[in-house]
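Showing chain A:
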Amino acid sequence: MVINETLYTIMTAAVSIMLIILGILALESKKLISSVIYLSAMSLFAVLGFVLMKAPDVAITEAVIGSGLVTALFIFTLIGVTKLDKKDNQKAGDTK
Partner candidate 1 sequence: MKRIVSILLVVVLGYFVYTSLYVDGFDMAVSDNRQTSISDAYITKSVTSENESVTYMESTDLENGSANIVTAIVTDYRSFDTLGEVTVLFLASIGVSMVLAGFTKKYQFKMKTNRILKTGARLVVGLALVLGVYMFTHGHLSPGGGFPGGSIIGASILMMYLSEENFRARMASFKWMESLAGTVYVLIGIIGLFVATYFLENFLPTGTVGALVSAGIIPIVYILIGLKVGSEVSGIIDQFLTEEVAS
Partner candidate 2 sequence: MSQPILLIAIPLGLAFLSIILKKIKVPLLVLGLLFSSMLVFFIEKKSYIIGGFKPPFGINLVVDDYNLYFIIIVNVLFLVLVLANLSAVKPMATVLLVASAGLNGLLLTGDLFNLFVFIEIASIAAFILLTMDKQFLKVFHYIIIGTLASSLYLLGIVILYAQYGTLNMADMSGLIDGGSITPTIAYLLIFAGLAVEVKLLPFNGWVKGVLETASAFTGPLIGSLYAGVMLVVFGRVFGGVLNLSGTMVTSLTIIGVITLLAGEFMAFQSKHLRQVWLNSSIAQSGLAVILFLQGLHHVAVLVIVANIISKFVLYLVSGKIAAVIGHDKIADLKGIFMNKKALGIAFTITSLSLIGLPLFFGFFVKINILIALFQSSNMWIPALVLIAALIESAYVIRLLVTMWQVGEEGEKPETIEKPTFSLKVGFVTCAISIILGLMLLVSGVYPDLVINQSVKAGNVLSVNDEIQVFTMEGGLE
């Protein structure tokens, strides 16, 4: 399978730019949950980068662990928080 040289360059450039944009978004977005989603998306673009650099093993590992499991763990952490917040609000509401 031969990929056209220019096509390859364009793809690497696109992946690089998307990685940097998503990296900045992940750090600068206001809501924590969207940060986590940006991180996950960034991880997916990293997977693309690994594929482009001919590293299929790394790509699979990153796809499963980096963008799958780590995102899941982040989200579980945040779920616990929102639940706790709601309870607190309810308590505050009860005392009123």
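On the choice of candidates, all candidates are chains of the complex that A comes from, given by their letters.
In this section, contacts are C-beta pairs under 8 Å (C-beta built on N, C-alpha and C of every residue); 3 or more make two chains touch, one makes a residue touch a chain; residues count from 1.
Not measured: the values here are computed from a predicted model.
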Subject >> Given options 1 or 2, the chain of this complex that touches chain A >> reply: 1
Original post:
What does chain A use to touch candidate 1 in their complex?
Top reply: 55-61, 63-65, 68-69, 72-73, 76-77, 79-80, 83-84
